[in-house]
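Handing you this structure, nothing more for now.
Just one protein chain is left out here, and the rest sit where they should.
All chains are identified by letter, namely A, B and C, in their written order; residue positions are counted from 1 within each chain.
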Amino acid sequence: MSKDKTLGETLQERGVSRRSFLKFCATTASMMALPPAMIPVIAATLEKLRRPSVIWLSFQECTGCTESLTRSHSATIEDLIFDTISLDYHHTLQAASGSAAEHAREEAMQENYGNYILVVDGSIPGENNGYSTIAGISNKAMLLEVAAGAAAIVAVGSCAAFGGIPKADPNPTGAVSVSDLIKDKPIVNIPGCPPIPAVITGVLVQFLTFGLPELDQLGRPAAFYGNSIHDRCYRRPFYDKGLFADSFDDEGAKKGWCLFKLGCKGPTTYNACATTKWNDGTSFPIEAGHPCLGCSEPDFWDAGSFYKALSTPTEDIGKTAVYAGAAGLIAGAALGASLRARKQSAVKNHERVTIDDLDQES
Amino acid sequence: MTANGMPASTIASSAPCAPPTGNLVPLLHEIRHALTRWLEQGEEHVIDLRSIPLAPGEEDSLLEQLGEGEVNARLSITGPSDIIETRYPAVWLITHYNENESIIGRFIEICEVPGILKSQADDIRAGLERLEDQLSNAETRA
Amino acid sequence: MSGPSFERGYNALKEEIDAPTAAFFSSCVHCGMCAEACLFFTETRDPKYTPIHKLEPLRKVWKQEYTFWGKLGKALGLSRPLTDQDLADWESLVYDSCTLCGRCSMVCPVGNDITYMIRKLREGMAAAGHAPKGLIDATKRAVTIGSPMGVKLPALQAQIRHTEKEYDVKVPMDVEGAEYLCLLSSMEIMNFPEYIGSIARIFKKAKVSWTLSSQAFEATNSGIQIGVSDIAAELVQRIVDVAEELKVKAVISPECGHAYMAIRWDGPNLVGKRFNFKVVHILELLDELRTQGRLKMKDKEARKLTYHDPCQIARRGGVIDQPRNLLNMLADNFVEMPETGKMNWCCGAGGGVSSNERADDLRLKTFARKKAQLDTINVDAIVSACSNCRIHLEEGLEEYHMELPLLSLTETIAEHLAEE
Partner (left out) sequence: MTDAEFLLWVRGPAFTTATFIMCAGLVIRFLEIFLLGRKADLAEARGSAFAGGFRTMFKRSIPDAGSFERSGFTLVSGYIFHIGLFIVIFLFVPHILVFEAATGLSWPGLPSNIIDATNVVTMIALLAVLIHRIKDPVMRMLSEFNDYLVWFVTFLPLLTGYLAFHRVGLSAPMLIGLHILSVELLMVLFPFTKLSHAFTLWMARWYNGAIAGYKGVQS
């Protein structure tokens, strides 16, 4: 497949019908939560698109993000996606290894300097090279080198976007996110542990079609992260009615009531799970009866127990109150004693008041 | 019974099991408005069912209420797609599947014929080329 | 003698502040509801008469002496300490426009007993030399002469002679071993001597063993009104001494409400020991005689009557049902004023206000409240049981041109006693 041909030409060569392409555009628009009216625009843009080079770097990660993407069953769509880009380096996926792989990366960088897209999954450890190196190059050095020539960076997964689990307290490796290190390139964060595969591909398509998507405060594309799980949750009516499951096997749980009490982080988690769902739209955690962990939010790992309700304090307040009460008793008793002493001295200073003491003139 | 042979109370009574989001009736109204607009102004309308939060069972209930009408077409385009005209003419249900027959998109379109059902100019052109090739090949052979 | 001084006043306030005071000030949310319970506010609409506002000096001392933050603020110079001028400025609010009626203490939603604190504030005001002239003079007379009105024993003896002659009764004097020692207020001796005759007749009919004392006949206590516990204790002690000397079982408080408060509730606390005799209000005793069947009436009062509850007897003293029992025995047509009993409106002259000439105009102005109450029921006569209330009610009725007879409950009972 040549990089010089437009997507339209490539598809035509491969005998993909116009109807197939329209179907692809329609489902992509749906996935990206774009209004159906945008379908013709997507079609027109994609058609003229030339395949950009993509370099995918994996640092402190668990390969869950790549798994999420490649194990996704909607193979056709992802195939089409990869037809639209040229994935020149992805060390988990590529056949070449060792210096050959690194050579491929260097070549891609040279050929497309300033134009390629950098995808990163995993967080970047601190100064100690022992934490993670690839081909003898520290993660940080590699990121800085590749990022320098990138047109834009896509940080896939909560680790790349926010530091994720490696950054969880006490953050032994000194892990940081991509945006902690790179300040001079557009960065799109696609958090999630892992992110929804359709969202990864959707963002790539959106990126290729319309350029840098509209991002929120945390660098996430608003199209997928614009609503909280809670806002789009089918169990929301139960929240409003005050009907909650108290445990995983009570009547409420069986009736599908809201999981807020069981620690659901839906209200503060911005992601598309409730609408896009997982496994080709089959279900998502809440539908399976489990509270949202908030995995696509920063520091989700440190937000107290997954099963502790969002409104509750993360530390032991009961104990604090007891300690405070004890401290208050001691301080209060001391203060009270001094007040009593003050009053006693006033009683001691009392001079008997007689009728002669009443007139100020006297 | 209504003219459609459907009890008037069906919409209300067959309301979804599990937690209703309450989105079903508004959706049916959106369809009604779209039909009116088509009749008055010829304006087409598309609803992406993925973009609307629906409780489990609610989508089935919606499809049940829309029913099936006179047209039922299956396209083979990188995985099948079903184009069904519902009980209400000009209300089309379009379901896209991937090659594993999993649903990857579902739309309701209000129009005379969904665009994707029509033959596409590019495909017609390619088809014409193929036909011409075929004919010239036949002539050569002949 | 060191004379009054701000330091003595300030020290007195420090002495007076206790846990209830601290709880009350801590709880006040400045809702202003006490204003609407105070007749000095309702009849003038002047915000300065808001009861809790009258306590500002005391609150300041509490805050700066007995709270951590107040003390800190004072030490850092963030809050201005109390000055003698503050006390001078507050003098008229504390004495002229508060009758200690206790109505504000009833409506306060957080439960503050404002009256309790006014009494404490007066302690500091008096020690600092900021008590009104009229009250000072009355107190001096009470201590030196034995009665705030300056009534001496010969005057009482003259009234007794007159009474014995008019009603053909014996008024026992200094009888050791009598069951009851009967106290009087000087107003009763001077303005309503019929009271002496009335109790003499009632006790004769009911066969009550009683006596007056030539050493301690005065029940009122200016020391409490002015706010000097030392003097109040001295005045109470005179009664205690006599009661113990005569070995009486009980002391009878006269109708005067404030006298009842002084001897019944404040007395033991002032002298610092429990009494070895009982204290009863005359109405309590009369009601007891009624239930024992020892009060027989010859006829009933035909007029439509109402009853004015003296604050210190009813709201602050707890004698509410007894006068009503007696009135229902006495009259067929007894009606209540709106807001009666524990919520009755003060006549406007209690708590030392009547001894304070400076407050005369204000006192009469606030009578409009009582007039408004009376206007709603249209009665033929008012019955009350406090000579101080009676004097002020008479003045008020005259001021507002109302023709209404004013009766003493005890005297009215005496008039209707069965002959035999």
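In the analysis below, contacts are C-beta pairs under 8 Å (C-beta built on N, C-alpha and C of every residue); 3 or more make two chains touch, one makes a residue touch a chain.
Source: prediction; values computed, not measured.
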Problem set entry | Which displayed chains the hidden chain touches across the whole complex | A, C
Exercise. With respect to the chain omitted from the figure, which of A:Ile42, A:Val205 or A:Leu310 is a touching residue?
Worked result: A:Leu310
For this session: Specify the residue from the set C:Met33, C:Ala88, C:Val175 or C:Met297 that touches the hidden chain.
Result: C:Met33
Seminar exercise, completed: In the whole complex, of A:Glu61, A:Glu102, A:Asp121 or A:Glu297, the residue touching the missing chain would be A:Glu297
For this session: Sort through C:Lys205, C:Arg315, C:Arg363 or C:His392 and give me the one touching the missing partner chain.
Result: C:Arg315
Seminar exercise, completed: Residue positions on chain C contacting the omitted chain are 17-24, 26-33, 35-37, 41-42, 45, 47-48, 50, 52-53, 66-69, 105-113, 116, 264-269, 272-275, 278-279, 315-318, 320, 339, 341-343
Problem set entry | Hidden partner interface residues of chain A, rising order | 162, 216-218, 228, 230-231, 239-242, 244, 260-261, 267-268, 270, 297-300, 302-304, 308-315, 317-318, 320-321, 323-325, 327-329, 331-333, 335-337, 339-340, 343
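As a convention for this text, only the chains that are shown with their structure count from here on.
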Exercise. What topology does the chain contact graph adopt: line, ring, star, complete, or other?
Worked result: line
Problem set entry | Chain-chain pair with the highest tally of contacting C-beta pairs | A-B
Exercise. Quick one: which chain's Cα centre is the longest way from chain C's?
Worked result: B
For this session: State which chain is most central when centres are taken as means of Cα atoms.
Result: A
Problem set entry | Length of the line joining the C-alpha centres of chain B and chain C, rounded to whole Å | 92
Exercise. Per the centroid of Cα atoms for each chain, what is the distance between chain A and chain B, given in Å?
Worked result: 35
Seminar exercise, completed: As the complex stands, chain B meets chain A at residues 18-22, 46-48, 50-51, 53-56, 58, 75, 77-79, 81, 96, 98-100, 102-105, 107, 115-116, 120-123, 126
Seminar exercise, completed: Residue positions on chain A within touch of chain B in the complex are 12, 16-20, 22-24, 26-27, 29-31, 33, 35-37, 39, 73-77, 80, 232-238, 256-257, 274-276, 280-281, 287
Exercise. Taking the complex as given, what residues does chain C use to touch chain A?
Worked result: 1-4, 8, 11-12, 14-15, 17, 65-66, 68, 126-127, 129-131, 136, 139-140, 143-144, 226, 228-231
